[in-house]
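Our next item is chain A:
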Amino acid sequence: MQYLIIGAGPAGVTAAETLRRLDADATIRIIGDEPEPPYSRMAIPYLLMDNIAEQGTHLREHGNHFADLRIDVTRGRVEQVDAAGHRVRLQDGGSLSYDSLLIATGSSPVHPPIPGIDGPNVTSCWTLADARRILAGARSGSRVVLIGAGFIGSIVLEALAQRGVQLSVVEQGERMVPRMMGPEAGGMLKRWCESKGVSVYTGIGVSSIDAGGVTLADDTRLEADLVITATGVKSNVGFLEGSGVKVDQGVLIDRHFRTNVADVYAAGDVAQGLDFSTGDYAVHAIQPTATDHGHIAALNMSGQAAEYEGSLNMNVLDTLGLLSCSFGRWDGVAGGEHAELYAPDDWRYLSLQFDGDRLVGANAVGLSQHVGILRGLIQRRTPLGEWKERLMRDPTRLMEAYLATTQVI
Partner candidate 1 sequence: MRIRLELYASLMGYLPAGSDRHASTCDLPDGSTAHVLLDRYGVPRDKAHLVLRNGVFLHQEQRDAQPLADGDVIAVWPPVAGG
Partner candidate 2 sequence: MAWTRKILRVDLNNGTCTAEALNMAWAKDYLGQRGLATKYLSEEVDPKCDALGPDNKLIMTTGPLTGTMASTGGRYSVVTKSPLTGLVACSNSGGFIGAEMKNAGWDMIIFEGKSAQPVYLYVENDTAELRPADDLWGKSVWEADELLHKKHQDPLLRVACIGRAAEQGCLYSAVVNDLHRAAGRSGVGTVMASKNLKAVAIRGTKGVGNIRDPQGFMAAVNAGKQVLADNAVTGQGLPTYGTQVLMNVINGIGAMPTRNMREVQFDGASKISGEAMHEPRKSDGKPNLTTNAGCFGCTIACGRISTVDRGHFSVENKPEYWGNSGGLEYEAAWALGSDTGVDDLDAITYVNFLCNEDGMDPISFGATVAAAMELFQEGAITTEHTGGIDLSFDRADTLVKLAELTAKGEGFGKDIGLGSKRLCEKYGRPELSMTVKSQEFPAYDPRGIQGMGLAYATSNRGACHLRGYTVASEVLGIPVKTDPLATEGKAELVKAFQDATAAVDSSGLCVFTTFAWSMENIAPQVDAACDGDWSVDKMLEVGERIWNLERDFNMRAGMTADQDTLPKRLLKDAATVGPAKGRVNDLDKMLPEYYALRGWTADGQITPETRTRFRL
């Protein structure tokens, strides 16, 4: 059996390792287009904070990890998939055959059409190469403008602030992390950042970038030595053109991670997989989803019919010491009830969304302990019974509700 995995991120690596556990004899190959060993983008902010060296971002600690597992990690870039021929053609002219193919090519930053965005003083923060550029350009006292305060932008923000730069953040949405949290929590994050000396502009776009800085739509001028963009990502699907593999926002897959083409699977940021909360298919470009995808896709590739329950959209942020998190339908569902506590002076916020007596989503700011039970309650679809009313009255009793409904007490 020959397994070929395109993409050396968490989804691809997890799939390869899972395949090896399931099949000792198979040929397993990962092909990645970056020069470094497989690494984790999640770790880049900590590299920028000087918490770790580059090696600390590597997905597997031991240099011979993949060799020991007889997983071949090859550098290369796939130009085309020949589904009928069970082959992929590489940019360097070579080609590789497969019995079973996993597309795990991830996603790449989107660059909005802003004049000057291709300038030499502008970079995204996505790859280790980007990280090196930022490390060189964002020194203590440097003026840095960060465009985008979504989830990734906010993580980068944390790292930049730790580097001691003079930081301004511009977010086109009405608030920070608009797709992760509601107005109260998003507003709280903004005020928190401002209280820590970061200038935050929300509800406004960038009209142009030049060598000296950034000009906003209202002509506000932000001088900058370095401009960093974090304006979203899109799935890397370009190479699939003409392959017959169906693509929407990402590669369309079913609950077994199969594409419409025989023996071709997809997982991770590139895949438009089942959303646990909505039942729709969507791209969830987050680390836990990538590893879940990789794991279960591998089960299916090896012949086990594992049906995916869907990925839960969730995020955790540490914004200059203020923790926040978001799970599932944090924005609620039609006909569902909602419990909320808002304490702006104490930098705390808690919001629970119910569908009947089940928790379907949550947002929290300042919650640091036992956060994972929010996932547990949502993903287990736990009927809360009488605890629903208790949580409506006092949402802080979450842990009790969790234990009472899921554990033997």
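Selection criteria: all candidates are chains of the complex that A comes from, given by their letters.
Going forward, a contact is a pair of C-beta atoms (placed from the backbone, for glycine too) under 8 Å apart; a residue touches a chain by one contact, two chains touch by 3 or more; residues count from 1.
Keep in mind the model is a prediction, meaning the values are calculated, not measured.
Participant: Candidates 1 or 2: which touches chain A in this complex?
Facilitator: 2
Participant: Sort out for me which residues of chain A touch candidate 2 in the complex.
Facilitator: 341, 343, 346, 348-350, 366-367, 369, 394-400
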